[in-house]
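Here the complex is missing a single protein chain, while all its other protein chains stay put.
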Amino acid sequence: MENHKSKKLELLLRSDRIYHGCVVALWVVILFLIIYPLYLVLIASVSDPDAVYKGEIMFLPKNISWMGYEAVFKFGEMWNSYLNSIFYTVLGTMLSIAVTMMAAYAISRKFPGKWFFNFIFVLVMFFSGGLIPTFLILRDLGLYNTRAVMIINGCLSVWNLMIARTYIQNTMPEEIFEAAQIDGASHVMYFICILLPTCTTIIAVLAVYYGVGKWNDYFTGLVYLRDRKLLPLQTLLREILATLQVSNNDFAMIMDDYANQANAIRTAQVAKYCIIVVSTGPAVLLYVLMQKYFVKGVMIGSIKG
Amino acid sequence: MKRIAVLLLALVLCLVTLTDVGPALAEEKLTISVMQSVRDIDTIDVENNWAIKYLEEKTGVHVAYDMVKQSDWNTKLTLTLASGALPDVIWGPGALDAEEYGILQQLVIPLDGYLEECMPTLKSRFDMEPAATVALTASDGHIYGLPSYYFGSPATPNDGIPFIQKAWLDALNLEMPKTVDELTDVLRAFKTGDPNGNGIADEIPLSSTITDGANCSIFVLFSFWGIPTDGRTFFSLDEEGKVTFDPYRPGFRDALEWLNLLYAEGLMDVETLTQDVSTTTSKIADGVVGLFPFWRLTQMNIDANLETAAHLYGVAAEGYTPKMHTNLGYMTPRIYLTKDNQHVEETLRWFDAQLEKETMFNMYCGPKDGNWHYEEDGSLSYFSASGDWSQLCLNVQAMLNVPTPMYAAENINLSAAYVEKAVYVDAHREAGMLQTYPNTLLKIVPLSADDTYEINLILADIQTAVQEFVSKSITEGVTDESWNAFMDICGKLRVDEYISIYQNALDASGMI
Partner (left out) sequence: MDIRTAVPNRHRRSLWHKIILNWQLYLFLLPAFAYVVLFQIAPLYGLQIAFRDYRIAFGISGSKWVGLKHFNNFFNSFYFTRLFVNTFALNFLGLFFYSIVPVLLAITLNSIINERAKRIIQTIIYIPHFISSVVLAGVIYIFFSPENGIVNKFIVLFGGKSIHFMLKAECFRPLYIGSTLWQNAGWDSILYIAALTSIDVSLYEAATIDGATRLQKVRYIELPAVVPIFTMMLILSCGRLLGSDTEKILLLQTAGNSEVSDVFGTYIYKFGIEKSQFSYTTAIGLVLNSISFVMILIVNSITKRMNGTQLF
């Protein structure tokens, strides 16, 4: 975080004024490009779906109807799923951060066999056995239809692992490690007392990445859960959306009931916007909370001292 | 602040673990497990559903349902089969490949041996109309899947029909067009004449899609050239019962040229090539579309603007006899018993009990005098349950009903929706404009596993090629060059191989 004063000083230089001017202009455009569609999604969630199709919604909602939100909230199961999602996300993220940081620290150091571990991690980023073998193994481990599978599945993302490792390698100077060693610290002590407090930024980033990933995950619940009481929010909400993908098989448009089906499709058209509004809330909250950790760690003082 | 957060978290954790699965019911009754497919829009509350309770009381069989949404069906079925924990009954949204799962892998068992003893009602229905059982028998002569068939008259075209706004014709003093050229003039008049009388040129003469198979799609109009294409695989049966590739039929090119003409003159909605069914439906609902292939007029939830539309048929392109597609009224197998079923006979008796007339309607529509009742003359009328029926009955896909067309005709007053389509079919048939051999035969003819593999490989690329060519032709027109190039591609895509595989299968099956 830059010093406020030093930034103010920058405005004294003419080229800097031009630079800042450009930056502001750029961001005005970017913000418009981002906010306008988001605003549209918001008003589309309360508008009549036909008006939405025809592009009649530009600045104000039309024919305000809450049927989309009704459809989403009328699922009695929804509140239960909301709780489930919070549960899975919080525990899952904590587990992921722990596993990832420990592994990232380990592979940032030099030790025999490091190359092997690196290779395995990268290998699994590319090759996967597919859904059926994975399913069978998880089932044999007794994880089918349990809460545990929602938390454990996806607890390590090699992509995030590599990013964390890079961050550690570039932020933790070797001198600190050596100083700690001279003081007789073991890896564990170094990790807990020095590394973690300093690396709050990357931990915050991991919290956001894993947290959002877990929150948005609908597939794990779909495949590995059977009890509806265990379902997370996204898997449940997806059932509303699946109507939109009604495929063209003989039974999709069963004669007598087309009216109901058409109604459901119409509701789904609006509901898809409502679902976004409903599920985005917590994720934004998470980010706002994590933002304050995006600060310089405590390390600087120790180097100079 | 932090402490509050921790407290809240602990509270959530407690709440969540407390809402865990409740104690299982201990049942003395026979319990069978059924993996049931339901439509995406349905969520059936198994505990409180009236129809399920009714059936359990009536038959004494407790059913452990595993309700699976249709869009997840393929994934879940695969995983269930792979995991080896087979349910007793598989009740899907469509047929399982009997060749694959019955004969080859023996995951589901043949049932015809039990018909006499355990399923007298079903057998009586089969005997009433043996022709309707054509799709049930696999290549080894056994029946693996029990049928599920929705009420209806046999040759109800399950697909789309061209409709035209009669009110607009009347407003402009025009006759129902009988040829394609007359139709073109009508469309021109629609565009310029302001037939809906509101002073704005908001009329869209023709609007449709190209992605909806043969339902609400532009391919329905190809029937004017005698090509009853299904708009999806693009293979159909000609009047001699031979498998043909639609683009190879005379008239395909002419149809494309006509569509291009419409496009160029602004008579066709430009978005036809990119929009989906829902958008099209909402335009139709607005009452701004003149000509639209659609599914039917009644009970479509947009009745207001459809009241003034009429069925358009008999339009012939010059030199061609129009042929509308037809559907086969046959029983599709949907219910299978797996090899792990320990109570085969009881299960079959349980099914059979559901075929009794009043039971059927209780299951389909809810209790008597609700959505169904007897008329004074003793015939039965029914409405499909609307509103929140999920507590009341197992709708459509969750049901077994085999009235067969003859039975239906004798015993049930079919709903307006069915009657409407039957009228159209009859009109076409009388005019000699109905396809003799339904395309649906191609869907139900049994193919060996190897053939299925080849077919799938070939079909995916063919569909891409045809869709692209159609789209391009409509927007840019057809030239000899582009047509020949397309024919060339089709040759390379092994169209002929596809045709011969199906032709051999068809000949061997004796369905024609």
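The first chain written gets the first letter, and so on, giving A and B; residue counts start at 1 in each chain.
Methods note: a contact is a pair of C-beta atoms (placed from the backbone, for glycine too) under 8 Å apart; a residue touches a chain by one contact, two chains touch by 3 or more.
Please read all numbers here as calculations on a predicted model, not as lab measurements.
**Student:** Considering the complete complex, identify which of B:Leu7, B:Ala85 or B:Leu104 is in touch with the unshown chain.
**Tutor:** The single option touching the absent chain is B:Leu104.
**Student:** I'm checking contacts with the chain that's been left out. Which of A:Leu156, A:Ile176 or A:Leu196 qualifies?
**Tutor:** Checking the options A:Leu156, A:Ile176 or A:Leu196, the one contacting the hidden chain is A:Leu156.
**Student:** Going by the touch rule given at the top, which residues of chain A touch the chain that is not shown?
**Tutor:** These residues of chain A touch the chain that is not shown: 1-4, 6-11, 13, 15-16, 19-20, 23-24, 26-27, 30-31, 33-35, 37-38, 40-41, 52-56, 58, 98-100, 102-103, 105-107, 109-113, 115, 117-130, 132-134, 136-138, 141, 152-153, 155-156, 158-159, 161-163, 166-167, 169-171, 174, 178, 181-182, 186-188, 191, 201-202, 204-205, 208-209, 212, 216, 241, 244, 272-273, 275-276, 279-280, 283-284, 287-288, 291, 294-297, 300.
**Student:** Could you list which residues of chain B touch the chain missing from the display?
**Tutor:** Counting only chain B, the missing chain is touched by 74, 78, 81-82, 100-101, 104-107, 210-211, 270-271, 273-275, 453, 456-457, 460-461, 464-465, 467-468, 470-472, 475, 489, 492-493.
Heads up, the rule we're going with is that only the chains that are shown with their structure count from here on.
**Student:** With centres defined as the mean C-alpha position, give me the chain A-chain B separation in Å.
**Tutor:** 39
**Student:** Where on chain A does chain B make contact in their complex?
**Tutor:** Those residues of chain A that touch chain B are 49-50, 53-54, 75, 80, 83-84, 86-87, 90, 131-132, 135-136, 139, 147, 222-223, 226-227, 229-230, 239, 242-251, 253-266, 268-269.
**Student:** Spell out the part of chain B that touches chain A in their complex, as residue ranges.
**Tutor:** Those residues of chain B that touch chain A are 9, 12-13, 15-16, 19-21, 39-41, 43, 66, 69-72, 75, 78-79, 82-83, 93-94, 150-152, 156, 158, 212-213, 215, 232, 278-279, 281-282, 285-286, 295-296, 299-302, 332, 383-384, 386, 395-397, 415, 417-418.
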